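Removed: one protein chain of the complex. Kept in place: all other protein chains.
Entry: subunit A
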């Protein structure tokens, strides 16, 4: 029987596990979070049932049925609070996946497994571009605000400004409203003309994705009903406050996202949510040796196979397309990894859904692409790398004085991206700013911030007790 390890218990990973079980494989699902569901199905712990999950979560039923199918299935093991901290490529071509489980603050159990097939469904981090004042208390990434609203039922403030780009700003706004905040404005950086061009072009392609469109339309209706001002071609260009957020300056942005002088306006608020898209969590895929696309997602073929034999990828690490795309990709990855084919009837609808939502994802990517001139709203003392407190001025000064065109050297001379997050949060931004400052389009050392051989910090004591290469768990399923 094929033995499959799925990393990530979000929509993609759960759908993969369920499909692989249907095709007869044994499955083990790993997630570092306390509960399954990933970014999308964030919910209160079982001990605090809220009864309103279905209202807060689209497709709550999908989650419930996936979860029930897997949790009571003896052929499937689900391990939460279990982190993959390293993936090794061994000489015989197999991959050794190193796990640490238990409370991250205590001693953790370590284990290593060599699965027949690996499905990567590690999702994406939401991304916020730096803005002067964004380190003030009261500034959140849109994802964090959403997570607090959905998972904890806490609103981040009373008067909240939401800014950034992409359709994801809608559900965040809606959740904030449901958690009791007043959203005083939503500012979408993309200009109406660009959005219209990419969202309204070739409408037939969206036909099948209509529930996605109507989900978005529902959000728009909500905005209108709730009279939340929604402005396109605008951005928050500065955040004000002494001890915490007191106000923001918003300005019109040109097509490249440079603020247009003279259009600034001050808005009082006590919280700001920033969301400028997502960064895929690529470290495990990179460690496994998977090829990336030019846009730096994991490259997969029509069967969700990566460039590495036996390794599949699904969900936001292959494209940002929302939960429906993640579910469809996961189902295909699980089915094929277990020995099936995309021609098989049981995955026909998943295949169609994937094709539709892939086009939807492409539209999101083009309609909301980050403008090349966004950094013109930065000030010299705007922190870019929060872990190491490196500001924009330092990046420029060091790049200029060393004349370096190597990312590795620039990171080590500025310390940007070397902190606790290891560039997970700031990496793409640091790369962009350093490339701009050193005047190169691609770094001469060919490195990126996606490589992190240690995928999650590990206590030295736990590392010292990690299994030797000869001690590999034989098979994970009872």
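Basically, a residue touches a chain if its C-beta (ideal position, glycine included) is under 8 Å from a C-beta of that chain, and two chains touch if they have at least 3 such contacts; residues count from 1.
Heads up, the rule we're going with is that contacts and distances are computed from a predicted model.
One chain of the complex is hidden; its UniProt record names it "FAD-binding oxidoreductase", one of "FAD-binding oxidoreductase", "Glutamine ABC transporter permease", "Inner-membrane translocator" or "Peptidase M35". The chain that is not drawn here is touched, among residues A:36, A:62 or A:98, by A:98. Within the set A:89, A:244, A:296 or A:352, the residue that contacts the chain not displayed is A:89. Screening A:62, A:173, A:318 or A:422 for touch with the missing chain picks out A:422.
Touching the chain that is not shown, out of A:109, A:154 or A:454: A:454 (per the contact rule at the top). Seen across the whole complex, the unshown chain contacts subunit A at 86-89, 96, 98, 112, 287, 388, 397-398, 401-409, 412-415, 418-420, 422, 443-446, 452-454, 457-461, 463-464, 466, 468-469.
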